[in-house]
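Excluded from the complex is one protein chain; the other protein chains are retained at their positions.
We just call them A, B and C in the order they show up, numbering each chain from 1.
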Amino acid sequence: MTDAATATATVVPLAEAISELVQDGDSVALEGFTHLIPFAAAHELIRQGRRELTLIRMTPDLIYDQMIGMGCARKLVFSWGGNPGVGSLHRFRDAVEHGWPAPLELEEHSHAGMANRYAAGASGLPFAVLRGYAGSDLLARTETIRTIECPFTGEQLAAVSAINPDVTVIHAQQADREGNVQLWGIPGVQKEALLAARRSLVTVEELVDTLEPRPGAVVLPAWAIDYVSVAPGGSHPSYTHGYSERDNDFYVAWDAISRDRDTFARWMETHVLAA
Amino acid sequence: MTDAATATATVVPLAEAISELVQDGDSVALEGFTHLIPFAAAHELIRQGRRELTLIRMTPDLIYDQMIGMGCARKLVFSWGGNPGVGSLHRFRDAVEHGWPAPLELEEHSHAGMANRYAAGASGLPFAVLRGYAGSDLLARTETIRTIECPFTGEQLAAVSAINPDVTVIHAQQADREGNVQLWGIPGVQKEALLAARRSLVTVEELVDTLEPRPGAVVLPAWAIDYVSVAPGGSHPSYTHGYSERDNDFYVAWDAISRDRDTFARWMETHVLAA
Amino acid sequence: MSSLPETREPVGEPLAWTPDEMMAVAAARALEDGKICFVGIGVPSTAANLARRLHAPGLVLVYESGTLGTRPDFLPLSIGDGILADTATAVVGVVETFNYWLQPGRIDIGCLAGAHLDRYANINTTVIGNSYDAPRVRLPGAGGAPEIAASCREVLIVMRQSPRAFVERVDFVTSLGYGEGGDDRARHGLTGAGPKAVITDLGILEPEPGTRELVLTHLHPGVTLEEARAATGWELRTAPEVETTAPPSAEEIRILRELEQTRAGAA
Partner (left out) sequence: MSSLPETREPVGEPLAWTPDEMMAVAAARALEDGKICFVGIGVPSTAANLARRLHAPGLVLVYESGTLGTRPDFLPLSIGDGILADTATAVVGVVETFNYWLQPGRIDIGCLAGAHLDRYANINTTVIGNSYDAPRVRLPGAGGAPEIAASCREVLIVMRQSPRAFVERVDFVTSLGYGEGGDDRARHGLTGAGPKAVITDLGILEPEPGTRELVLTHLHPGVTLEEARAATGWELRTAPEVETTAPPSAEEIRILRELEQTRAGAA
C-alpha cells in the first residue's frame, strides 16, 4: 500500500527509521508469530515516548505487554494475549482490568480472523471472508466482524474488515544493500502485515552483499519496503531462526517481572530506557 | 477437500491412477502454469478414451488443445487459450468456431479470477472476492462472476465462485516413499488446484528416499494427496525445473501440426495413442 | 491456547502418578495413529507428542504456527519454537495454515485446552465476569480456538476439572462446543462434529447422545464419583455405565516424564 513505489528501500539507523515513520496516534503492527518478534523496534518506540498508539498484533506477547505497561497504547487489536506456555500478560491484564497505566480499548478477533484481515489489507481489498466465529460471542462484541452472504450459494459466512496499519515493523535475518529482505523459519503473517501497511520498516540481523537462496525463505523485494535498519539480536527474547534461540527462560522470568508495577517499571528503566 | 485424510498417498502406476480417479463426465484440472504441465497424465486420459470431461485450466495450452481435438471435452473453464509466444490453439479454435470434433462449452475468466477461484476451493469457501473484470464484457458473459458489496464500506467488488474439481492432476519433481511431494521453480496455482480437488494425483519425475529441502520449493504433505505416479519427462513439451528445458521448438512446431485436422489426428495416433 | 497447569499434588492415597499425568496419558490414548491432529499448546501438545512416542507414531501434528507434520524431539514451550519448523514436513504462513489447511476440514482432530467450560462443552478463554468491558479476570483470548473447534472433524478438550472452571454456563462463549445443546451446532452451519470428549485430571466427560450435555463416562483410578461431582459447577450426570480409566502403564509414565523433562525452560 506504499504510495510511491521506488525500486530500493532506504537503509537507516533504527532510531531514525522509527522517528521518521511513527507519530503519536498511529496504528502500528509489530508482527512476528513467536519467531522474529521485533523487540528492538518496540524498545525504540518506548524510548521515543510514542503515545496513543493503536497496537496491532495477533499475539501481543511480551513486546506489547511492555509497550502497554509503558503507556504507549490507546487501543489493542489482537487475537491471543497470553505469555506463550507460561500464563498471563500482567501489564495487558492490569490495563484491561484496572486501567493502569491507562485504559486500553480492545478490538478482539481470532487468529484466523486477524490473519485474513492482514491478507485483505495486503490484497488491497476492504474485507476478507472466512468460516469463522461460528457461535462465538466475539461476533457480537467486535464491530469489525460481520456476516456476508455468498452471492452463489446464499450461505452465510463471516466477513472481517481489512487491516492497513499506518506502519508495520517486522524483523528478518538479512537484507542486501538494495534493501531486499530474506527471512526463513516460521514465516508467520509478516509478509501480509508488511504489504498491508502504508509505511514499513524491516529490522535485520545483518546486511549482506547477496541473499543466498535458502529452503523455506520468504524474500521481500526492496520496492515493497520503505526502511531497513540493522538491529542484531533485535528479536530477543523471541528468536531469529539460524541466529538465536528463543529465550524461554526469559519468557518464564517475565511472569514475575511483570506481575508488579514497580518491578516492571524498574526493569524497563534499566533494560530499555537506560539502554 | 479429500473426504478422509490418511497420512500417506498411494504410489501406483499412472494408468492405474487415472482409471481409478477419472470417470467420463468428471471435472478435471490438469494444472501447471507454463512450467510442470502434466502432459503424461493427459495422454493417459486420451488413451483411456475419457469423454464429456469438463476441462479446467488457466491456460489450456497444448495439453488441452490435444484433449479437445481428441474429443475428450464437453466444456472448458479457462482464462487464456493461446499457444504461448506462438499464436493460436487451433484445435481449441476449431471446436469453438466449427464445433469440431464436438461443440465446446466455455466458462471464461481472467487469470486473477481463475486463481482466486482455486484459492476459494482450496480454502473450503464457496466464493472469492477480487478487484476484477471492471468494465469487462466477461462480467455479463460468465455466470460464475457476480458482484458483491463490502459489508463495511459498501464498495462493489467482483465475486467468483469456488472451483472444486472432481480430480486435480499436477506434475512435480519428486515424491518420497510416503508420497510427500516437492516441486520447485515457478509454482503457479498447483497447490491451490490440488487442495481444491475432491481427488488428486501428482505425477513426479522420480521417487526419492528423502526430500532434500530446496530454495523456493513447495512441499505438499502426503496426507493431502490421493495418488502419486512416477512419470519421468511427464511434463514434456513444457518443462520440469532442474530436470528438463521447455521444448520451445515443439511449441512452435505445434502450430503446423495442429492447424490441420488430419495432420493432428495422425500426430496423435503416432505419438500418443500408439505410445 | 492456555497456560500450563502448575503441578498438583497427588489426590487421595499416594499414587505412582499424578492426576495431571493421568490426564495427559488419557488424552494421548484418545489420539489415533495416522490421524491429522491440530495441536494447541500446553497439555494438548504434551498429549500429542506422547501419543507419537507410544501407539501413534504416524500421528500427524499441525501447529498454528504453520508447521505441518512436525516431529519435535522435545516439547516446545510455544507453538512457534524453532524445533517445530526444523522437523516439519512443510512450513507455511499463518494465513495459509488457517485458510488452506484448517478451514476446509482436512484436520481429523483438534486438541484444545480451555480455561472455562460449560455443560455443553462451550469454551471461554476471553473474560471472567459478566462485563466484557470490566472483566473480573481478563483471559488471553481466542487464538486459533474458535476455528479449530468449528472446522476440525472432531475435537478433544483437555483441562483440569474444578468447580471454578467447569461452570453451568460460561460468561463468554469464545469457542463453540454444542451451544445450547442438541443440534445447536448445525444451526451455526458447522462442518465439524464438535467435542467428542473432555479429558480431565479426574475422569472423562462425553456428550450425551441427543442432548449433547457432557456426562461422566470414566473416572480415573482412585477418583470417586463424589470427587468428580464436587469438581463440577453443574449437576454432573453420569453415563449408564461409568468405567474406570486404565491406569497409566509404566511405559506411558516413563515416556511422559522423559518428555516433560525435555521442555525447554519450562516453569
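Note that in this section a contact is a pair of C-beta atoms (placed from the backbone, for glycine too) under 8 Å apart; a residue touches a chain by one contact, two chains touch by 3 or more.
Please read these numbers as outputs of a predicted model, since none were measured by experiment.
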In the full assembly, spell out which visible chains the left-out chain is touching.
A, B
Write down which of B:P38, B:G81 or B:G234 is the residue touching the left-out chain.
B:G81
Touch criterion as defined above, residue of B:E155, B:E212 or B:E269 at the omitted chain:
B:E155
Among B:F39, B:Y64, B:F127 or B:Y251, which residue is in touch with the absent chain?
B:Y251
Consider the whole complex, including the chain that is not shown, and state which of B:P151, B:P165 or B:G188 touches that chain.
B:G188
Even though one chain is hidden, which residues of subunit B still touch it in the full complex?
33-35, 58-59, 78-89, 92-93, 96-97, 108-112, 115-116, 118-119, 130-138, 141, 155-156, 185-189, 191-192, 216, 218, 239, 241, 245-249, 251-252, 255
Provide the residue numbers of subunit A that touch the chain removed from this figure.
1-2, 5-7, 119, 122-125, 180, 191-192, 195, 219-224
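Just so it is clear, only the chains that are shown with their structure count from here on.
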Pair of chains ranked first by number of touching C-beta pairs:
A-C
Greatest Cα-centroid separation from subunit A: which chain?
B
How many Å are there between the centre of subunit A and the centre of subunit C, using C-alpha atoms for each centre?
28
What whole-Å value do you get for the distance between subunit A and subunit B if each is reduced to the mean of its CA atoms?
38
Set of subunit C residues in contact with two or more other chains:
99, 103, 151, 191
What residues in subunit B touch two or more of the other chains?
124-125
